[in-house]
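Here the complex is missing one protein chain, while the rest keep their positions.
By written order: A, B and C. Residues from 1 in each chain.
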């Protein structure tokens, strides 16, 4: 591939997700493959401002493909939201001879990259890394598949104790704006009900459904609740509400929290990260900028960052119907 | 859905794979949802011949979505290959009032279903269940995603000991005719080389590549080998060959074998199984027969069984290129 | 073994724990081995009162050794606390021809068994099943080892995200009265501080320790907190306190909750359950009653139930010292 670019940087930004390390490795190895230098930037945009750089060759990324988190660390940077901060960052990149960067992160990180590109005409590429799968332009974000497995395994364990005691559990999973995790783990873990931000089931209907479940012979029930569910009650309030209106169950609550972000990435996420890293570097080498790489219909494609940011990730209506049928 | 069909059977046939139970559950629950009776047939076509049936209601499939293997058991049936065997099977179905069946299995099982349909004009549907992902008409067979995770986790463990001792490991994974598992776990586990049935790398090139690896500073190496790799040597022969021609490494071999078929299904496989079961039943209720349900571009679609049987599942060339770049 | 006893019952009572199924299986198989009938009692003492019995032969317990929870279900029974309730239970046992029972549970369940034995001179045996390891007369309760692994794996995942963001996490684990889980997972997961009911570290010392950690170059920290820690603040209050007094860290909280009770038992717990079940049945057959089987210095021993109930499980002081040294 003929390109004048000789040095590319990579950083992780925003919340971490499993597969970020595999993507860093892929960017570094693809650079090595094309005889380009690769620089790792620590702590996201803040490290760019502080010049916290480390050269990455093919060997320096060994042994990280299966590690959760990000070896480059991540951070949120207030300073990068200011023109002064970005100016400093740009100067550091120039000083180091960096000619383009790949940012692994979510919407916020992409917005930063886009502004940076507009201000300095600096080539940028995005890799969608977040467990929430809330980014337009890719069917799967990095870390999402791993998080689904993590959550389903935890709910399997909760099911063990729930069914030993005929209990009802409300399990809160991540998803402030989108219900992808809740819907998929709800189906995968055999939840009786799934509460997501995209749909207002209504408290009364929830109650009716749980009563019907009980009558149909179910001895225990799991209700999966996305953080941002539309009913507008958190899991503790839901517990109280159900206990007041239904005496058939002992109710318990579990908030899964940050463990959902960690863990060794699934094979899917490792492969996806490897593919995305190659595409990100090769797209830069083709002279393009301001795209996000993504998986669309099983193929690695690119979407302009400004479309990725504006677009909305949509819930799978067919799967919502499957969920309904499964909880018959 | 208006349909005259009132009783549907479900069976698992051929090699088992994770997610089969989730698919059985989905078929049973979808039947319950549509107020149709569901009958489980034990031990595949052999159980059909022997009339080994069990009614399945929504509750009788509880607690199986996360279990490996198949609660209906599987078997290979010589008798079903004979017209007499199939006649007996047909009589049993009629006697029980079964009007259609869903078979979860691979190519061979689908061929059986197709012949059965042709002989008796009996409605049949297929759900692709096999870890090999070697079926045309679906991007993912049931159990494939789980197997990838199982294998990658095992290779991670082998890597621990390989890198503690500067060793070279040949790891044999399933895949007699197709290299999907080998290619994906090879990329996912960071293998240095991947030998698959679709490509003849050549012994000499393998050796050169391993020598280059060593020179580039790699202290240990994993080579993933599909059962049916084109080089035509099994892992034990490969070990011998490399040891004779290269003294830089201690060589070890690991044949993963049947463990690859087992284990609790991944979230992906549970969701896929749930979706496929719904689609299989609904397609029957629409009055259709002789289709396989599959995942194509993230959507559940149907493909005529005869196309599914004749078609070929293709290896992802882009991923082969990614594998090359990653082992730089 | 010569004994006049011909029928033994087994039940699980109180909170469930991994390994209970393995213990049920062991009791049933040991009975089969000695040609004694075995009866499973559902839902603990409540099922005894309601006559909810099921015969268990060697085959009916197959496939459960690796399952979490309890196939016999568990429950807390208010009625069994009354003389009338126990009378009904006793009548049911007599009617069924049951001559002794083995109860798998904790202190409360043992107290019930002891009272029952005293009232009716009915032979009883206890197997300690609880994840808390809070029972005198055994170095390990059933489920404890599994829970340690479950928790350590979750904290490993939290560590991934903690160290990607330089965060401080308070992780609450089970242990209302004893700190066994907290102390062991604290050491096992490399926690910087461990707060347990047996020791009042003091808020000021906690703060000093966290500041020292930060100064020594630690970029992230995990503090493991037992539910019943002596500081008397829950994890949310701890978060607030530290945030007010220390700005070096972003603080996060994770309450692990009921997932700690579930999951497939570890090899240790499966073996322990098998050994305990054999010993429980054989002790009954020797004509003894009112003992608990336990592991003491790697040997299966028996302790009178009244001692087990009165005794106190002690925290390992040596391990507290190891924890201190490890967080240097």
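Operating definition for what follows: contacts are C-beta pairs under 8 Å (C-beta built on N, C-alpha and C of every residue); 3 or more make two chains touch, one makes a residue touch a chain.
Note that the coordinates shown come from a computational prediction; the quantities given were computed from them, not determined experimentally.
Which displayed chains does the hidden chain touch?
Looking at the entire complex, the absent chain's contacts are B, C.
Using the definition of touch stated at the top, determine which of C:117, C:166, C:274 or C:313 touches the missing chain.
C:274
Looking at C:46, C:184, C:209 or C:313, which makes contact with the chain not pictured?
Of these options, the touching residue for the absent chain is C:184.
Among B:160, B:240 or B:307, single out the residue that touches the unshown chain.
B:160
State which residues belonging to chain B touch the missing partner chain.
Those residues of chain B that touch the unshown chain are 12, 15-16, 18, 67-70, 73-75, 150, 154, 156-166, 169, 219, 252-255, 257-259, 261-263.
When the complex is taken as a whole, what residues of chain C touch the one chain not shown?
For chain C, the residues touching the absent chain are 25-26, 29-30, 32-33, 58-59, 62-63, 65-66, 139, 145, 148-149, 151-153, 156, 159, 163, 184-185, 187-190, 216-218, 264, 266-268, 270-271, 274-275, 278, 297-300, 318-319, 321-322, 325-326, 328.
FYI, only the chains that are shown with their structure count from here on.
Once the Cα atoms of chain A and chain C are superposed, what angle does the rotation have, between 0 and 180 degrees and to the nearest 5?
180
State, to the nearest whole Å, the distance from the C-alpha centre of chain A to the C-alpha centre of chain B.
Each chain's C-alpha centroid was found; their separation is 28 Å.
Let me have the rounded angstrom distance from the C-alpha centre of chain A over to the C-alpha centre of chain C, please.
A distance of 35 Å separates the two centres.
I'd like to verify one number: the distance from the centre of chain B to the centre of chain C, where each centre is the average of its C-alpha atoms, in whole angstrom.
Each chain reduced to its C-alpha mean, chain B and chain C end up 39 Å apart.
Two or more other chains in contact with one residue: find those residues in chain A.
156, 159, 163
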